[in-house]
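The complex is shown incomplete by one protein chain, all other protein chains being positioned as in the whole.
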Amino acid sequence: MTPGTRRAVGFALTSLTGLAAFIIIAMLAIILFNVVENGAGGVTWTFLSQPPSDGMMGGGIFPAIFGTAALTLLMTVAVMPVGVLTAVYLHEYAPPHSLFARIVRVAVVNLAGVPSIVFGLFGLGFFILFVGQGMDRALGHEEMYWAQPGILWASLTLAVLTLPVVIVSTEEALRAVPMDHRTASLALGATQSQTLGRVVLPGALPGILTGAVLAISRGAGEVAPILFTGAAYFLPDLPSHLNSQFMHLGYHTYVMATQSPDVEATRPLLYSTVLVLLLLTFALNLVAVIIRTRTRRKAAGAH
Amino acid sequence: MDRHAIMEQGLTQPLIAPALSPAARRRQLREKVIAGFITLMAFTGIAALILIIIFVAKEALALFTEPEARHEASLSKMFLAQDVAPGKPPFRWQPVSKIPKVSMIPLFVGTLKTTAVSMLVAVPLGVFGALFAAEFAPRRLRELLKPVIELLAGIPSVVLGFFALMVMSTVVKEALGFDRPLNAMVAGLGLALAIVPVIFTVSEDALTAVPRSYREASLALGATPWETAWKVVLPAAAPGILAACVLGFGRAIGETMIVLMASGNADVISWSLGDSARSLSATIAAEMGEVVVGSPHYSLLFFIGVQLFIFTFVLNLMASTWTKRVIRKLTGGAA
């Protein structure tokens, strides 16, 4: 091959990789455009603040927004302490070459790869049928109280699912705290836990928040794990107890899209619901990206 | 080490060992309690994984222990061809019909079909896109690509399923002339949207881990940028890219909502991409809601869960082995 053809072939193939990148960007753009175009008109204050009416043909999705928010809030409360402290163990407390730490890491990596539907089965088998029934028996409930799908079990299921997200980003955040700060603190006569609480965790806070936001964004969008652990299609009431079932944006989307008797009639509402769900997760992701770039820039500026 | 020194001292002068001040003793005790608590928390990750295995397997166990379930859903009924009237398909998944048919084969075929489509689309897109980002893209474009990928990864799968169902199905049906809008092709394309970010991200990490010196050496020898990327960088990052594909594969096998919404969910065995397909994960999602707890059907769904768990577990293990290998290779054994 002459240098000329070599360069031409190279250019053609390079363009091909550019095309791949372009297609990826285009796909995202098309999805967003389609959802916004069809959904934006329906996102009104009524839509956001009212419950559904007319057999899902009208009204709004407030209960689904509320349910999604309550679900992810409970999930966050459950997953953050456990995830952060696990990462703290791995990065701050584990002895070097600790076998236990290595096993924890392997477990976390594998947990991250478990399909979300399997988490749903786990939530049903463990939380509802094992823990829930056990609690009912122990607390003397005659009829099922805990041994049924509800927001607590769904949120705990999601907490297990998002645990790896929190652990991984917290560990990254801990890694970014300069060793010097720990040494300085210890040299001043601080104990390890004081160093952790006063220097390390505050230093890692932005990264930990990023992890929390990513976990929330992931948890808010997952449907498979809550299919049989607590989501309901239509409930007149907002969830009021930890064992209440709840409406959920993602689940609502699924049911409306697949089980509606009249797809054309529900279509606008469906699109608007998807738009709200998408805005919610994107807003969360955006927050995560902003926190991360800002701390990275700050970290770069500090050295 | 210190403990040794202290112990030795303890042995040589046991009588005059002075005591810690009470304040210091309290402080040390508190530190120990905190460290213990943190270590305990670290058990959660392991516990979660083990509990998942135990409790998903436990509910499936009835298939092997209970006579009724063993009869209704024996391993041969799940995996071997059944004697049926001529003209009827020998593999069927109809667990709620009068005579339950519980062959997993249509589910395997459905899963493989949708997954294969998604891999055929997502691997070239993801790997080439990553190659572009790591080797050729101007910095600006590269900084645009990353958030785009993150946003794509952030789209909930139910939204991708919705998009496949509402938009892609019509487009694909018209473009390829399929009989029905919901089929393996549409589901596979929807899945591709979900796994492109995985493949892209992991591939890009592997590509950027290749030391600059490799590239410089190749360019200095007169290779064009493309030749450098193709013959030097890509092979060096190969295990990482393989890991990326395996991770994407695992994700596609386990992904539920997209397939559930876009594949049509019929238990047919055919190799046509225009036919409907029913995947393992979608079967669980579609049927668990109606099933009687403790029935053979219920155990069957958990058994499918066990299989999904095992497949993805093995794939993850492979992926992490390869990722480690590429890191070791490129950093000369440091990691």
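As written, the chain order gives the labels A and B, with residue 1 at the start of each chain.
Definition applied: a contact is a pair of C-beta atoms (placed from the backbone, for glycine too) under 8 Å apart; a residue touches a chain by one contact, two chains touch by 3 or more.
As a working rule, contacts and distances are computed from a predicted model.
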{"item": "Hidden chain of the complex, named as in its UniProt record, picked from \"FAD-dependent oxidoreductase\", \"Phosphate ABC transporter ATP-binding protein\", \"Carbon-monoxide dehydrogenase small subunit\" or \"Electron transfer flavoprotein subunit beta\"", "value": "\"Phosphate ABC transporter ATP-binding protein\""}
{"item": "Chains in view touching the one left out", "value": "A, B"}
{"item": "Which residue of A:T14, A:T86, A:T162 or A:Q194 touches the chain not shown here", "value": "A:Q194"}
{"item": "Per the touch definition above, residue among A:G41, A:G134 or A:P178 touching the missing chain", "value": "A:P178"}
{"item": "Candidates A:G203, A:P225 or A:G250 - the one touching the absent chain", "value": "A:G203"}
{"item": "Residue among B:S21, B:T65, B:S97 or B:S213 that touches the chain left out of view", "value": "B:S21"}
{"item": "Which of A:A69, A:V131, A:L186 or A:L286 contacts the chain that the document leaves out", "value": "A:L186"}
{"item": "Positions on chain B where the hidden chain makes contact", "value": "1-2, 4-6, 9-10, 17-21, 24, 27-28"}
{"item": "Those residues of chain A which, in the complete complex, touch the missing chain", "value": "95-96, 178, 180-181, 183-191, 194, 198-199, 203, 302"}
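The criterion applied here is as follows: only the chains that are shown with their structure count from here on.
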{"item": "Geometric centre distance via CA averages, chain B-chain A, whole Å", "value": "16"}
{"item": "Touching residues on chain A, where the partner in the complex is chain B", "value": "6-7, 9-11, 13-14, 16-21, 23-25, 27-28, 31, 34-35, 81-82, 85-86, 88-90, 93-94, 100-101, 103-104, 106-122, 124-126, 129-130, 160, 163-164, 167, 191-193, 217, 220-224, 227-228, 250-251, 253-254, 257-258, 267, 270, 274, 277-278, 281-282, 284-285, 289"}
{"item": "In the complex, chain B residues that touch chain A", "value": "27, 30-31, 34-35, 37-39, 41-46, 48-49, 51-52, 55-56, 58-59, 124-129, 131-133, 135-137, 141, 144-145, 147-152, 154-163, 165-167, 193, 196, 200, 224-227, 229-230, 247, 250-251, 253-257, 260-261, 281, 284-285, 288-289, 293, 301-302, 305, 308-309, 312-313, 315-317, 320"}
